[in-house]
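One structure is given here, and the rest of the page talks about it.
Removed from the display is one protein chain of the complex; every other protein chain stays in position.
Letters are used for the chains, namely A, B and C, taken in the order the chains are written, and counting of residues starts over at 1 for each.
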Amino acid sequence: MVTRPNDAKYVDGKEILVTDTDERTSEIPEVERIIVRFAGDSGDGMQLTGDRFTAASALFGNDLATLPEYPAEIRAPAGTLAGVSAFQVHIADHDINTPGDSPSVLVAMNPAALKADLPKVVEHGTLIINSDAFDERNLKKAGYESNPLEDGSLAGYQVITAPMTELTKEACKDLGVKPRDAERSKNFFALGMVSWLYSRPTKGTYDWIEQKFKGKDLVIAANMAAFKAGDVYAENADLWASRRVVRPAKLDPGTYTNINGNTALSWGLIAASKQAGIPLFLGSYPITPATDILHELAKHKNFGVRTFQAEDEIAGVGSALGASYGGHIGVTTTSGPGLALKAETIGLAVSLELPLVIVDVQRGGPSTGLPTKTEASDLMIALHGRHGEAPLPVVASSTPADCFFAAIEAVRIAVEYHTPVILLSDGYLGNGTEPWRLPSVDDLPPIKVEYLTEPNNVGVEGAPDFMPYLRDETLTRPWILPGTPGLAHRIGGIEKDDTGNISYDPENHERMVRTRDAHIAKIAESIPPIVPRGDVDADVLVLGWGSTRGAITAAVGRMRRKGRKMAQIHLRHLNPYPPNLAELIKSYDKVIVPEMNLGQLAHELRAEFLIDIKSITKIMGQPFTPAELVERIEGAIDD
Amino acid sequence: MVTRPNDAKYVDGKEILVTDTDERTSEIPEVERIIVRFAGDSGDGMQLTGDRFTAASALFGNDLATLPEYPAEIRAPAGTLAGVSAFQVHIADHDINTPGDSPSVLVAMNPAALKADLPKVVEHGTLIINSDAFDERNLKKAGYESNPLEDGSLAGYQVITAPMTELTKEACKDLGVKPRDAERSKNFFALGMVSWLYSRPTKGTYDWIEQKFKGKDLVIAANMAAFKAGDVYAENADLWASRRVVRPAKLDPGTYTNINGNTALSWGLIAASKQAGIPLFLGSYPITPATDILHELAKHKNFGVRTFQAEDEIAGVGSALGASYGGHIGVTTTSGPGLALKAETIGLAVSLELPLVIVDVQRGGPSTGLPTKTEASDLMIALHGRHGEAPLPVVASSTPADCFFAAIEAVRIAVEYHTPVILLSDGYLGNGTEPWRLPSVDDLPPIKVEYLTEPNNVGVEGAPDFMPYLRDETLTRPWILPGTPGLAHRIGGIEKDDTGNISYDPENHERMVRTRDAHIAKIAESIPPIVPRGDVDADVLVLGWGSTRGAITAAVGRMRRKGRKMAQIHLRHLNPYPPNLAELIKSYDKVIVPEMNLGQLAHELRAEFLIDIKSITKIMGQPFTPAELVERIEGAIDD
Amino acid sequence: MTETITTTRKDWVSNQEVRWCPGCGDYGILMAVQMAMTEIGSDPDKTAFVSGIGCAARFPYYMNTYGMHSIHGRSPAIASGLALARPDLDVWVVGGDGDMLSIGGNHLIHAMRRNVNLTILLFNNRIYGLTKGQYSPTSEEGKITKSSPMGSIDHPFNPISLVLGAEASFVGRTHDMDRKHMIDMFKRAHDHKGSSVVEIFQNCNVFNNGAYGDITSNDRREEMIIDLHDGEPIRFGHDGSHGVIIDHGVAKIVETADVGVDALTVHHHDNPDPSVAFALSRLASNPDAPTPMGVFRSVERPVYGDVLEAQLEKATADKGPGDLNTLLHSLPTWEVG
Partner (left out) sequence: MTETITTTRKDWVSNQEVRWCPGCGDYGILMAVQMAMTEIGSDPDKTAFVSGIGCAARFPYYMNTYGMHSIHGRSPAIASGLALARPDLDVWVVGGDGDMLSIGGNHLIHAMRRNVNLTILLFNNRIYGLTKGQYSPTSEEGKITKSSPMGSIDHPFNPISLVLGAEASFVGRTHDMDRKHMIDMFKRAHDHKGSSVVEIFQNCNVFNNGAYGDITSNDRREEMIIDLHDGEPIRFGHDGSHGVIIDHGVAKIVETADVGVDALTVHHHDNPDPSVAFALSRLASNPDAPTPMGVFRSVERPVYGDVLEAQLEKATADKGPGDLNTLLHSLPTWEVG
């Protein structure tokens, strides 16, 4: 019989509890959660503001989740809808999974921001608006016919306006800051207001401003002044009625940090290198949204990390493969277009059977697609995007902090099974943050590395002989470092026999193709059986992978609280699957798979298990919200 | 109800009749078929000899099928097993589908050839052996402990030896040819013997020698002399008892030529360009076994064909895409490793929605794999090998001559639906030959090309406006040639709206992704419903694609003649499928899919139709033989 | 393109908002290209811009011509196909130093040697702009960027040396602060038959501000820019105070007074041997020393597309226009009755 325990921990990393509580209201001064969205022009510093608010809330002890959204242009034309940059943060007094369905508070620094983001705000939500920006020119650029601050169209909301630009300039007047420069600090004015409204402690922000702008005294002074002015303005403007507080969350005891997926992934690679005891080599070519991994790893040369910014993606993966051949953990990081370019070299790695980790931080496709938007549409190319029979393991991370563990797992498989591994992340994970209870370094999983140093075989005349492609019981061939005395040998991408030398023998080819396939399949033996969460007597299984984890967990939680019997599985391993998946998946009446693509995992599961998977798809460059998932899952159940 | 007529024509091209007749014997002077295998050292000219024997048989009116097999090295070390080059030809007095199960005649020019190919020969088969080559050195190189001509190990065969080298030198003695040069003609001695034995007309061969070696009078003389000497030797050596004749086949009336797949494919592209009325542009980088298409097309500049040997595969497909953008039929030809490299650019073509034909002549993989051997393992990368949601049509050719029609169909879809199309061939089709009844040029399918020359839309103020991505009822966007007055516009790989301009709008992205998907699916409406061959009351369906067609047809034929009720489908269109495939495939109890890979189409069919496909796979760099297929199909039925 | 037509700059401006950072050097280049177009007398409908990916590569969207914003690094290959298929078009290629020299380096050098009729504008801001500031193949050693926190250890390309080594037939250099010079370079590059490449020193004021400040700012130009003029001695500085000589094969800067005007090297951009152009390209390994601007090399050699068309014509003249039926019957055939 299939085990189906309730609410168990089912992947490495952070435990997710099902306590997402949309049904409660935010009408009282002490609220369980607030979703604030900071929106303004690309030049308005909204990412910084949101980050700062997030950090203050994290230090205060809230649980949180963030969603940065910015235009693809370095700087889109000021004042236009295309130029709007926004940062949404969900803070709560309990464990949450997503940046939330709809913001309850929108900070709008200009008309375009209001226009773009107002539709997202909950009914009766709070709008905090920089009235100075609502002049005719800006209104026109945003496409407003009349001024929404005056035409009554915001009647359904709680509107708080402030002439932020002017008040900021005013506050800076005596500091020696030029008015044009002072204007730039208006985001801190907004932050001051919001911090007061939601009772954020201020000291952390002061410290941070001093730290961040060290050496630029005028900037520090201006930002400080603006922040305080916002704080004071809110207090004086009789906004007491709007004030709310969100208490610290009851999180598991421990030390927390607020981390994004790209940083977590980078640290995971460093941790894996430590665990394996061999150096890390990154060969990479910059591409959004993966570049930050290169940036992060480049900082940590004292860990023995070598980063090589290659001339293109092919050289990126090629250099990583060369380093792996030399005994390093060769890693290459990229996004979709780069993964496509690396296909031929990855195929070589499959044929050579060398360790290699290929990280794909997915973004909107096809082609250049939507570089700054998220999507999970590279599963098929990861599984099948090589000519010939070239199977390899694919693993996926599912939350920002989980990227740390996913990276360790990818390295473990690559190094222990001597194979290239594709690790899928996405833009939402890479840029999004969550509070992460830091693991103890001693608890990290070990990674076993063995190099062959003696012949592994006895030749015809009893003399020691060795076979670079002789396999152990996991069908893994040995890792033999160039430089090892007496074991010189040649390998290559042409079909070979166990000596590594070329063989055109038909039977040998058939044997090698099937052995490589069986080798990858055997990795399943090292994957713990997956345990579903939810109701033991569920008839519906919601199965996901990647960054949908938070939204699915929240949606399933809501539905279960309404009495629907349901179970949930989130896959880290997409090839091979966990050993018990077949048994498990067949034990539910309905299997629903939400994906940020046109149903790629659903297709694979159908082929594998011959089950009529219900596929739920969204391909808008944005993650699912729990609310829309609840609706879609209900639809799929009734279907 | 599903229609299942018997033995109908089901794809374009040559009709295949089920009359493969393995049960009959070859013991009488007039036989229905002979399978001759010419085997020798790479330098022995076996491909030439086989080709010539094929041509003579074709002109004589036999039906035939060929299988050239040569080592990957330009020239492997003489006398070794690795250096053996062979050419197998099946000639018959009736319509046949494959180069046959096992040769009935083996011509072995040296010990290595005998050693390598003897296991393939039928019991009591005929061996024609160059005894001069069986000296100690050669025997050792081939790994013989004792001389098989003397040790009795060939007792089960009909052995005909001749001192071919010496007799050839002798024959050339008085011609002024140096003995070392004369030796080179010994393959013509062998050909002379075989031609006499199987009553091939000799005039064609004389003409051909004169033509082929024009200007090299000594070579002509030597080859002629050797050929005649072989002919005379056979007659004098009392080989009358071994003599056989294969009557001309009763083929459909018409003009026939013996063609290989690469040539047929090249001609198909030229024909398509004619039918469409627009020029052909080939951007290609050489790679075995696709290079001959570049060679062939480079010859036909008087058809307005432009060939561009690019610096790599990416530039090959890039230049083809640029030419398509300019209004040509852009084509790129490659094999697996090149297809992998082209992935990113093909994704761009999907996003741009421009016509493009990508020809993949598949070979053994993964990586460099087995470059000179055949395989059909690129289906998955063809279907899924691009990042993001990037669907495109995939078509496959199924016999050498069928490559002509498959190429026309690929161009038709590309040009009429404005999409990149992948056309799959393989090494066996590309190099193998078959007699082809030449079609009438007037019967070739038309290809409709329309360029937009006027605005296709009316703008907001009633002024003409145009939308490069406005679609017709097939969801196809217009083809607008640069240079068209008034229609200048921009396109690109970033997501766009109907104007072609960049759009980051989430709803637009979702709409475009789903529309591109629906667009490709709609191509099914232009594909005729597929009609199975075989028994109307069959419960077993054998479904294939690509070069397995001949072997499957022969195997199904044999099984049906033994009384098994069976049906057969061979797919040209692998995406989208023919419109009635779902209905059809579900109407059989058992669906068996033989493939030269690990079951790629089977995987796709399982996902699409949720049917427990029985997959039969072979991945040895060699096609299925009918006999092994019969056995495997029987096994799958009993399974 | 043979006919010239009359247009104004407006005719070349597309309806798309320009989305570069305020102050970006790309604005000035866009303006100069549009103005050059009116002077060349091109027809927007007969003009196509092909680009890769990068800030610079957004260029086609802003031109009211045919345009393709393709993928990173591949524009020279795609443009080659377009130019060969459509000799009637003016095909321009635009890209950054990352696009053209890093991922696209191979296509660029092969376009050079083939001499396909393309006009290539290489926006060199010595940085990856669009991906927010990593060092590029033209960044100086030691440069601190997001991907090189301890300083870049890559030795940079000298783009002019590189393309000269790749057999370029037209090579020019200009900078984004001198509109007149840009227009002149673009016109000459356009008029050249075959592949022409113009390196444009471009300021990325967000990620590499002032990279060329030492030579392109108004007050430095006179002493830091060595203007190359065909047929004239190579001189620069106030009143031509300095000049260039080729000394034992190596270009050197001298004081004109020291050697005399007659000793200065006279620039011949049509020198069939590229060695002198190469020597000149070595003058400034970084934009902190006097740097030659203008046309380094402009020589005639067979244009790829012309020879291709000639082969098509010859084949047709020799064999007659292709006849499909004849083709099908071109191998030995036999009749079955």
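One rule holds for everything that comes next: a residue touches a chain if its C-beta (ideal position, glycine included) is under 8 Å from a C-beta of that chain, and two chains touch if they have at least 3 such contacts.
This is a predicted model, so every value here is computed, not measured.
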Residue in contact with the excluded chain [from A:Pro103, A:Gly192, A:Gly230 or A:Gly330] | A:Gly330
Checked against the full complex, the residue among C:Ser14, C:Gln134, C:Asn158 or C:Thr216 that touches the missing chain is C:Asn158
Which one, B:Pro163, B:Pro248, B:Pro286 or B:Pro529, makes contact with the chain that was left out?
-> B:Pro286
From the listed residues A:Leu154, A:Ile494, A:Ala524 or A:Ala627, report the one that touches the chain absent from this view.
-> A:Ile494
Of B:Lys299, B:Arg514 or B:Arg561, the one touching the omitted chain in the full complex = B:Lys299
For chain B, enumerate the residues touching the unshown chain of the complex.
-> 73-78, 80, 82, 285-288, 291, 294-295, 298-299, 301, 307, 309, 311-313, 337, 367-368
Contacts of chain A with the absent chain, listed as residue ranges = 55, 58-59, 61, 204, 248-249, 251-259, 263, 267, 270-271, 274, 279, 281, 283, 300-306, 308, 310-312, 314-315, 318-328, 330, 344-345, 347-348, 352, 437-439, 441, 482-494, 501-502
Touch list for chain C against the chain that is not drawn | 102-103, 105-106, 109-110, 113-115, 137, 141, 150-151, 153-158, 161-167, 246, 248-251, 265, 271, 273-276, 278-279, 282, 301-302, 304, 307-308, 311, 314-315
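Here is the rule we go by: only the chains that are shown with their structure count from here on.
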Compute the centre of every chain as the mean of its C-alpha atoms, then state which one is farthest from the centre of chain C.
-> B
Between chain A and chain B, what's the gap in Å when you average each chain's C-alpha atoms?
-> 46
From the C-alpha centre of chain A to that of chain C, how far is it in Å?
-> 40
Per-residue multi-chain contacts in chain A, two or more chains | 82, 337, 367-368
Multi-partner residues in chain C (2 or more other chains touched) are 53, 69, 71
